[in-house]
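In this view, the complex is presented without one of its protein chains, the others remaining in place.
Now for subunit A:
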Amino acid sequence: KAAQFGRKVAVMDYVEPSPQGSSWGLGGTCVNVGCIPKKLMHQAALLGSAIKDAQHYGWNISQPVHHTWSVMAQGVQNYVKSLNWGHRVQLQEKKVKYFNLKGSFSDPHTVRGLTKAGKETVVTADNIVIATGGRPKYPMHVAGALEYGITSDDLFWLKESPGKTLPSFILYVSLECAGFLTGIGLDTTVMMRSVPLRGFDQAQMASLVTEHMESYGTKFLKRCFPTKVEKLKSNRLQVTWKNADLDKEETDSFDTVMWAVGRAPDTKTLNLETVGVKTNSETGKIIVDASEATSVPHIYAVGDITEGRPELTPTAIAAGKLLAQRLFGQSSELMDYDNVPTTVFTPLEYGCVGLSEEAAVQRHGSDNIEVYHAFYKPLEFTVAERDATQCYMKMVCLREREQRILGLHFIGPNAGEVIQGFALGIKCGATYPQMMKTVGIHPTCAEEVTKLHITKRSGRDATVTGC
């Protein structure tokens, strides 16, 4: 964006290899070890279900069908590499200078870049944007965690199947990975210390997601936390954990242990104290104002590294573009972080926008909100004889006259596609009556949103019946 305004721009990108040695090209987390490979592997798992469905629809295919990790991994990695290449070409075309160096601050206008070998390049700039993102955390208190465990940074680059896997803990990363690993036929267990999908609607969405995963074949070790990981002679890993409910220690062996305990910004090596950029002491994230400015003039930050912002690719992109427009394009438009839609790509997807039910209750009081909900069955599940028990949606509205929509939550196939358009509606201040005036498209899952009419308050059965 800055280059489009005719500015002299440089990008400095560097990937510190993971403890297991994984590394990748230009493009950041999303392209290399995030959204893109995640969605592709999720798709591989979905296709596994499609193969099972196909038989019901008349396709003669002998079951069970087997999955080869290396074929999938190669397809995914090739596509990711094409994106790396695409980014480099784009930067070149827009005359942005690209340095493959690890950058850190010398002073507020000077950045020092180092190659792997330690060779130094010094660059000065009028304005500097920090967008170094985050990397997976390791549970350092667990013996053997660093030596023997992998993270999402490594999972997508594995050339061989991870086999029997234990993705640990509770975030969406863990559930998404566990989901597709199960879907491609691997013996997968998720170890959870407390609640799944922290930060998402807990009133029921999070548990519907995990319930589905359980019926799908993923094993869950609930209220457990690992104490140590050891390597066995067979090269497998022995994991020992504490089961809080039973108050005892348990153990089992796995081929792979994957940590998904959260991500942390890589700010230590940036030398932020030297230049005075303030960070949140607890999270390590950079504190910015509504215009993405840090505590130091001419130094800005966008993306996962900023405190209090959603950790999502599209918000980072939008914020970055708007920042460039304000700096170089005479715009004063700030980024709007409200009502950002998102989707968790678990086997049964969960899309949402706006407030969770509990957040709405907290903000407005349960007497002032109305929750419309429904259990529905996607048409495509009927012939395929698939269980639709967790296919569910709810709309959280203000109760007063206008009935503005505060939040929309949808679990089902293609949740992202369903939610996107409604997010637009919410941006326009959509109300419940406007939703009811919208005619449905038939037959789809999304149309059920326009037909929501049973409230939680009424206590009535919320199962959708027939046309």
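In this text, contacts are C-beta pairs under 8 Å (C-beta built on N, C-alpha and C of every residue); 3 or more make two chains touch, one makes a residue touch a chain; residues count from 1.
The working rule: contacts and distances are computed from a predicted model.
J.: Which one, "Solute carrier family 16 member 7", "Thioredoxin reductase 1, cytoplasmic", "ER membrane protein complex subunit 10" or "Large ribosomal subunit protein uL4", is the UniProt name for the chain you do not see?
T.: Spelling it out: the chain absent from the display is recorded in UniProt as "Thioredoxin reductase 1, cytoplasmic".
J.: Kindly state which of the options A:101, A:411, A:449 or A:462 is in contact with the chain not pictured.
T.: A:449
J.: What is the set of subunit A residues that contact the non-displayed chain in the whole complex?
T.: Looking at subunit A, the ones touching the missing chain are residues 30, 35-36, 39-40, 43-44, 47-48, 50-51, 53-54, 56-62, 65-73, 75-76, 79, 184, 312-315, 318, 336, 339-343, 351, 379-380, 382-383, 414, 416-425, 427-431, 434-435, 437-447, 449-450, 465-467.
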